[in-house]
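For this view, one protein chain was removed and the others were kept in their places.
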Amino acid sequence: MNFGSDTTAPAHPRVLEALARANTGTQPSYGDDAGMSRVRTVLAQTFETEDFDFWLVASGTAANAIALACLCPSTGAILCHREAHIERDERGAPGFFTGGAQLRLVPGFGARIDPAAFAAAVDEHNPGFVHETPVHAVSLTNLTECGTAYQPAEIAAFVRRASGTGFWFHLDGARLGNALVSTGASPAEMSWKAGIDVLTLGLTKTGAMGCEIILLFGKARDKMQELRIRAKRAGHMPAKMRYLSAQAEAMLTGGLWLELAGHANAMAQELAGAFTEAGVDLAYPPDGNEVFALLGAQDGEALKAAGARFYAWPGGSSRFVCSWATSPEEIAVLRAVLNRPQRV
Amino acid sequence: MNFGSDTTAPAHPRVLEALARANTGTQPSYGDDAGMSRVRTVLAQTFETEDFDFWLVASGTAANAIALACLCPSTGAILCHREAHIERDERGAPGFFTGGAQLRLVPGFGARIDPAAFAAAVDEHNPGFVHETPVHAVSLTNLTECGTAYQPAEIAAFVRRASGTGFWFHLDGARLGNALVSTGASPAEMSWKAGIDVLTLGLTKTGAMGCEIILLFGKARDKMQELRIRAKRAGHMPAKMRYLSAQAEAMLTGGLWLELAGHANAMAQELAGAFTEAGVDLAYPPDGNEVFALLGAQDGEALKAAGARFYAWPGGSSRFVCSWATSPEEIAVLRAVLNRPQRV
Amino acid sequence: MNFGSDTTAPAHPRVLEALARANTGTQPSYGDDAGMSRVRTVLAQTFETEDFDFWLVASGTAANAIALACLCPSTGAILCHREAHIERDERGAPGFFTGGAQLRLVPGFGARIDPAAFAAAVDEHNPGFVHETPVHAVSLTNLTECGTAYQPAEIAAFVRRASGTGFWFHLDGARLGNALVSTGASPAEMSWKAGIDVLTLGLTKTGAMGCEIILLFGKARDKMQELRIRAKRAGHMPAKMRYLSAQAEAMLTGGLWLELAGHANAMAQELAGAFTEAGVDLAYPPDGNEVFALLGAQDGEALKAAGARFYAWPGGSSRFVCSWATSPEEIAVLRAVLNRPQRV
Partner (left out) sequence: MNFGSDTTAPAHPRVLEALARANTGTQPSYGDDAGMSRVRTVLAQTFETEDFDFWLVASGTAANAIALACLCPSTGAILCHREAHIERDERGAPGFFTGGAQLRLVPGFGARIDPAAFAAAVDEHNPGFVHETPVHAVSLTNLTECGTAYQPAEIAAFVRRASGTGFWFHLDGARLGNALVSTGASPAEMSWKAGIDVLTLGLTKTGAMGCEIILLFGKARDKMQELRIRAKRAGHMPAKMRYLSAQAEAMLTGGLWLELAGHANAMAQELAGAFTEAGVDLAYPPDGNEVFALLGAQDGEALKAAGARFYAWPGGSSRFVCSWATSPEEIAVLRAVLNRPQRV
């Protein structure tokens, strides 16, 4: 009954099995282990391309900030949604890693960037004017902070609209698997085929112990050495990287990550249905594994009393997150609480 | 036969067992898991005090840099040995985490700070003079980068010599277990009892998968909230911290870390003996699990041909590192190569 | 006819005379010149207190950023208006000087912070929550970027509303003289008596060559050594500071700065009257030396054709700035253009 976050779930058993397999003999340190080449192979299959480089880190905050620091100099700005994780929940990590770059915030319903606001920012772009801080990179999030999803075509439209500006496009994919399952898009369609230069692909929330992949596509591969340098000095080139590559391999092989994301999404659909049937409105369409319910005070108290954990969200809703480990039984308990006869 | 680094070794089986035990049910994220309080208990026993706070990170570079950033402002300097890991091998991490602090380098044989050079730096200390960058923190390393050890009394002498300056004292203990076994000192004697304010206690090289402990003692505990903030924004507050606390608990419980360090030290003594018997001089006294041999070219080639891996070190020696997983058989093979009759 | 900015005006002759007087004999460098104590004396008179420290810099961007870097750590946020100069026009200087602090932007008409938005930010303040970046300092601007003014009581109300938060209050007074003349407030009333901790008092736009004063009041005086350090490392402790102190002394003595600001304000009133009489609406009340006119295209072209220089402003208005050197004749020319009979 812990809907607080998908980060409260354990790792999937296959991840632990992979760690145990990796735990034998000596291996080169700092990313030169044999597991890394196996990760490359499965990434190439997953993303249907060889035109990429990658790195593994144990933290989503680090994955985003290292990626962005390669795309935006200390004297530039990163355009993102007002409610983006990099603005709200990472304690200024982009400013720290870039050495002082600014975030240019734009609005939009459900944490999705409003195309008109984006277009206005593009039209104002004037990089030669030294007094203002020009945008160098755009950071989109899919699944968004409000559990909504972008279609690949929507991402491609942003890229097209910024044509000629030189903006790099970053996708924060902390819950990318959930967005892929929901939209039906392939990993390639949602990333490089849509114009994304750098993807931070989260596996931790999906079911790993702690593993995120930074992927550089196409011309962004020129940043690979800088990425390794920035990872190193930030303490994100751990000595025994074999335990990161083992996690990545386990999650990607056979599409385990998408399978787990699919389960989480299905549980969220169940949950959303339970709310709707009980007359509780949702604040945003539940496109992934998160449900934002506009709970009355009575329902909120009843759910807490029944042992459910969830968070109040800015704007007045309550956030419920499902994970690979959420069970239909947990949803059923919530449904029962919502359907109690004494409920007004 | 991999003497390249103790980081090439796998994790000890008890660490993997602990991870498996931790991998059940939901747990609060970001350091609020139940394992953290068990780590606190075992740390209190290990260090014979309750007057401490701590944090766990997966990287030694991060552990040092986060600790130092809490002790030295961007406008100050950190005094350390010219060959310190933070100067040589961390790609400028202290400058990055502090936002531009300088390293004040001092010399000394075998990577041990020369007391006279230290005293001169103390006597020059003039923090009110705005044009120069004053020292705010001293970073010692034990075991040093040359495999030598400080006795607790030597550390205490540095602290006493700096009396009145307000310098904070940091101990980089990436191989602290090896120094403790070698000197016979207790963890308390080597840290807070000697005047150390902040200790980064490495467990990765000793036998963990990736786990370092930052301990704040006494008045340094005032920095705990800042430390959490700096860890967070640098991506060193991973969501599923239960897997860090599980490692720390496994390594500390029953003194496993000291047992493993003791084995590595014993193997290094064997190895040092093999070199000495074969007439190969050592560059530094082998106080821990590292041996720096002044190999002739012929011996070096012969060892490589036999499959031994080791690194050339600045100053002309060759570094051999033993780990918890080094076996007597591996040493025996080296010894046999060194004792071949055709050797000149 | 240059209404582009008050920075296009020359320095007042008395400033040049002061430089010439200062240009004799040797003087201690780096702020220890005799002129600095005379500046202290005239500042004490001007601000009716001895409870202050100060520093001089040649740039308004530097004055703001150095002040803010003393009030907000790299891990914190500075609350300011969405259109504040520090957000829009200083190329990320606060992020650079603080080492990555964020700006928390709030809205409000005419570049004045909306009290309700401010109150909401205060109520959300949760400095113990490590994932978000808490506000450490509030930066107000008077005269604002839209030429409007705060009354001292309005500033005091912000300070009161933030009671208990520990927020520092900074006032960007690049055009403070204009706000003082307009509101009738004394320098003391507009600064420390209203609760301002740190004031950057601009003299450059008012009539100096290049001279801004950072004043620390009351408990903010504890930051004075840090301020000197930050000024030094940023290149804002020039060797021959006598030429900064000479400017400050000349501008403050006898209230020259307020006299010059008064002239600029009077010219702006003339100009505003000319617009209004001609049926041109103003975007904001002209509380100082700036007039934002909602010019039609025809009027704009006619004014440019007549040689007037001014800038288009975000939101659709045109900004006209008067200085100490603006003459009634220049206003008369503009008025004549606006009153031409052929104007539709």
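Worth a mention:
Letters A, B and C mark the chains in the order given here, with residues in each chain numbered from 1 onward.
Just so it is clear, a contact is a pair of C-beta atoms (placed from the backbone, for glycine too) under 8 Å apart; a residue touches a chain by one contact, two chains touch by 3 or more.
Computed from a predicted model, the values in this text were never measured in an experiment.
Although one chain is omitted from the display, it touches the following shown chains in the full assembly: A, B, C.
From the set C:H85, C:H136, C:R175 or C:K205, the residue in touch with the chain omitted from the display is C:K205, counting the whole complex. From the set C:S59, C:Q151 or C:T183, the residue in touch with the chain omitted from the display is C:S59, counting the whole complex. Taking the complete complex into account, A:G100 is the one of A:G100, A:G177, A:G207 or A:P286 that touches the chain left out. For chain C, the list of residues touching the undisplayed chain reads 2, 4-5, 7-11, 13, 16, 19-20, 22-30, 57-63, 65-66, 90-93, 96, 204-205, 209-210, 229, 232-240, 242-243, 325. Along chain A, the points of touch with the absent chain fall at residues 30, 74-75, 99-100, 128, 130-131, 225-226, 228-230, 232-233, 237. One chain of the complex is left out; on chain B, the residues touching it are 74-75, 77, 88-92, 95-96, 98-103, 105, 130-133.
The criterion applied here is as follows: only the chains that are shown with their structure count from here on.
Between the Cα centres of chain A and chain C there is a gap of 42 Å. Distance between chain centres (mean CA atoms), chain B to chain C: 51 Å. Centre-to-centre spacing of chain A and chain B amounts to 34 Å, using the average Cα coordinate of each chain. For chain B, the set of residues touching two or more other chains reads 30, 229, 232-233, 237.
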